[in-house]
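A short write-up of the structure that comes next.
Excluded from the complex is one protein chain; the other protein chains are retained at their positions.
Up next, chain A:
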Amino acid sequence: MRITVSVNGQPYTRDVEPRLLLVHFLRDELGLTGTHWGCDTSNCGVCTVRLDGVPVKSCTVLAVMADGHEVTTVEGLERDGELDVVQKGFVECHGLQCGFCTPGMLLTARWLLERDPDPDEGTIREAISGQLCRCTGYENIVRSIRWAAEAQAQAQPQPQSQAQAHAPTDAEARQ
């Protein structure tokens, strides 16, 4: 079946079998190996990508379901050679060790900060509760996301913040 999926703003057209999972489409068909593949059972969250803005576990989504939709992967976080603020947070606060869980954590953190620019620790922990990290014990991940929230607030002191500009649209909320 021929599908066209927009990934990080670029359309890709491929012939795929309906049984191909989105995670393998991204990794094997498009070579975007930033999306990791772990448990294969929708538990660990390392395969998390954004589908029309909403984080989903791509090991449990068929590639054909993304036909005509927009996918964002960790490769799409950086803008014009500059890391996203959540990526900077993970650098600043040592938010990763082996890095296996990191792409999913980053995308979920990005999504969280768009919905809640000032999340407290409990909110952050709840937001990442669908993602397992075997290395950090989560402390530094929580700190990294807090760092990003503060950095983002400092960068945009005006009320018309990036968070509002990126507030989920109805279309995003529907997915």
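Simple rule for what comes next: contacts are C-beta pairs under 8 Å (C-beta built on N, C-alpha and C of every residue); 3 or more make two chains touch, one makes a residue touch a chain; residues count from 1.
As a convention for this text, contacts and distances are computed from a predicted model.
Here one chain is missing from view; checked against "ABC transporter permease", "sulfate adenylyltransferase", "Carbon-monoxide dehydrogenase medium subunit" or "2-oxoacid:ferredoxin oxidoreductase subunit beta", UniProt names that protein "Carbon-monoxide dehydrogenase medium subunit". For the options A:72, A:87 or A:131, the residue in contact with the chain missing from this view is A:131. In the full complex, chain A contacts the hidden chain through residues 1, 17-19, 21, 40-43, 45, 48, 54-57, 60-62, 64-65, 67, 108, 126-127, 129-131, 173-175.
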